[in-house]
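Only a single protein chain was left out; the remaining protein chains are all shown in position.
In this document, chain identifiers A, B and C correspond to the written order of the chains, with residue numbering beginning at 1 in each.
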Amino acid sequence: MRVYWEDTDAGGIVFYANYLKFFERSRTEWLRSLGIEQQRLKESTGGLFVVIDTRIRYHRPARLDDALIVTASLLETGGASMIIRQQALLKKEQNNSAGALLCEGTIRIGWVNAGSWQPARIPASILDRLKT
Amino acid sequence: MRVYWEDTDAGGIVFYANYLKFFERSRTEWLRSLGIEQQRLKESTGGLFVVIDTRIRYHRPARLDDALIVTASLLETGGASMIIRQQALLKKEQNNSAGALLCEGTIRIGWVNAGSWQPARIPASILDRLKT
Amino acid sequence: MRVYWEDTDAGGIVFYANYLKFFERSRTEWLRSLGIEQQRLKESTGGLFVVIDTRIRYHRPARLDDALIVTASLLETGGASMIIRQQALLKKEQNNSAGALLCEGTIRIGWVNAGSWQPARIPASILDRLKT
Partner (left out) sequence: MRVYWEDTDAGGIVFYANYLKFFERSRTEWLRSLGIEQQRLKESTGGLFVVIDTRIRYHRPARLDDALIVTASLLETGGASMIIRQQALLKKEQNNSAGALLCEGTIRIGWVNAGSWQPARIPASILDRLKT
């Protein structure tokens, strides 16, 4: 991902809330890579993922035009929620490898019915895909 | 309205897209003052307002901690769309009066069915309220 | 604060990252109420506050047109950082009192030099104001 004007604030760096956008994009792409598309999921199951809690640590600022590598990996999964570990790292332009750690954290995700917003168990078909 | 960190970019000023957020907040409050609540409207009529086109001119930048006055007024209304004129002005801290013009423009709004996204005529009950 | 279209996502609720914007607005107003203006602070001291870590729990969703009460209070303060406790609650329209807890958490804030981004001690003049 690239840092654009929209992501920065008057401090000259990425606004802290925007890392949650980067993390969400990364989770979405990770889910997509497992064959899980959230719009279709909502239409077919009537449910969707919601964030239950987040713990984020900010180490260094990112600036305009920086390239970032943002990761998502499954840390823990139960029937009602799962914990995803995420990192944002600076991408070294020379060799595209990961550089300094900018921001990291864990995100706990639950499952709710789209209409009632009642928590529910994550559908087995999704858990199966996550565990592969 | 106040300019917060979230509104600014690395240029030290309000990011240009964010004036559309300010304008949308102002339109929403203007509609609310006419007794039109959009969430309830969607539930009761199955329709909602959508933006059809925007013409915006940016005159001067706003900075962090600036206080703004944002206006909305009906310029023209037809059965299928209406044009709203909007301005963002700097608020003078001394006497709370409007100062320099920062940004202005017109927003054309139409009406669609929430499910199909097909354009439709603005309900008469809404037009009546707008014309008062 | 009011929930506008900009704050919501396709789930019909406030996007999780946007509570960090609400919290930031609330902190800014709390600091302003103590006589601390961040833009002036940057110009006069060459330093600014940055977020070091956040722990947020999401309890219930907020929807379009909801009115929110967002709080900020000082939980702990040291020379190099302070912890602020924040809550977002639904505002009851009948009597403007606080209703259901939507989201809460703690935000650790540090101080850095604006140019170098090196951490530094929070200026004594600011600590004095915070402790009053």
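FYI, a contact is a pair of C-beta atoms (placed from the backbone, for glycine too) under 8 Å apart; a residue touches a chain by one contact, two chains touch by 3 or more.
Fair warning: this is a prediction, and the values are worked out from it, not measured in the lab.
Put simply, the missing chain touches A, B, C once the whole complex is considered. Contact with the chain that does not appear here is found for just one residue of C:2, C:63 or C:85, C:63.
In the complete complex, the hidden chain is touched by one of A:9, A:24 or A:53, namely A:24.
The missing chain, though absent from the display, is touched by one residue of C:8, C:54 or C:87; that residue is C:8.
Counting the whole complex, the residues of subunit A in touch with the unshown chain are 2, 4-6, 21, 24-25, 28-29, 32, 37-40, 63-65.
One chain of the complex is left out; on subunit C, the residues touching it are 5-6, 8-13, 15, 17, 63-64. If you put the missing chain back, the residues of subunit B touching it would be 10-13, 16-18, 20-21, 24, 39, 48, 50-58, 60-61, 114, 117.
Here is the rule we use: only the chains that are shown with their structure count from here on.
Both subunit A and subunit B derive from one sequence, and where they touch, over half of the residue numbers involved are common to the two copies. Using CA-based centroids throughout, the chain positioned farthest away from subunit C is B.
Each chain gets one centre point, the mean of its Cα atoms, and the points for subunit B and subunit C are 26 Å apart.
With each centre defined as the average position of its C-alpha atoms, the distance from subunit A to subunit C rounds to 22 Å. Centroid to centroid, with C-alpha atoms defining each point, subunit A and subunit B lie 31 Å apart. In subunit A, 10-13, 17 are the positions where the chain touches two or more neighbouring chains simultaneously.
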